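Note sheet for the following structure.
Yeah, one chain of the complex is gone here, protein chain that is, but the others are all in their spots.
On to subunit A.
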Amino acid sequence: MKWNKIDITRYLGAQEYIDTLLIPLVPIALEDSEQMNQVVSQHDLIQAFSNEVEKDFTGRIFLLPTYTYLFTTDREQELPRLNEWINQSQHRPFKHIFLFTFDHHWKKHESKLKGNLLWFPAIQSGDLHSNETQKVIKDQVKHVKELVRSYW
């Protein structure tokens, strides 16, 4: 289920079946051009990634809008806000919470997060639409799907 009107209506009618929450984490940068490039490709990739995973598991995964934060802020400071998102989700019958990210800075704070952090090394090959990149992504997505299933 995605964050849109049609899916929300469906979600509210079948909440008990959708027990997995997916939050993509993406940094934002506006100062440094190099960083901008890097975070934009992270954003593109995470979008493609989460959509693919959601597509196959529509009936069990709820995909939240991307959680964004400044690249320059210490992740330690972001922890309470992100954890508050997760706390809020406990008003709904979610059993599994996955945080998808290509930002390795989170890895260090993994233990303080209230969800399962899934960090992937980003593919920096530039063109997201080239056939080769798509093949690599599809392959990665396949493994991610297996991983998600193993938690159910």
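Criterion: contacts are C-beta pairs under 8 Å (C-beta built on N, C-alpha and C of every residue); 3 or more make two chains touch, one makes a residue touch a chain; residues count from 1.
Criterion: contacts and distances are computed from a predicted model.
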item	value
Options "ATP-binding cassette domain-containing protein", "Sugar ABC transporter permease", "Menaquinol-cytochrome c reductase iron-sulfur subunit" or "Lipoprotein": UniProt name of the undisplayed chain	"Menaquinol-cytochrome c reductase iron-sulfur subunit"
Among A:Ile18, A:Leu45 or A:Leu63, the residue in touch with the chain that has been omitted	A:Ile18
Subunit A residues touching the omitted chain (full complex)	10, 14, 17-18, 55-60, 149, 152
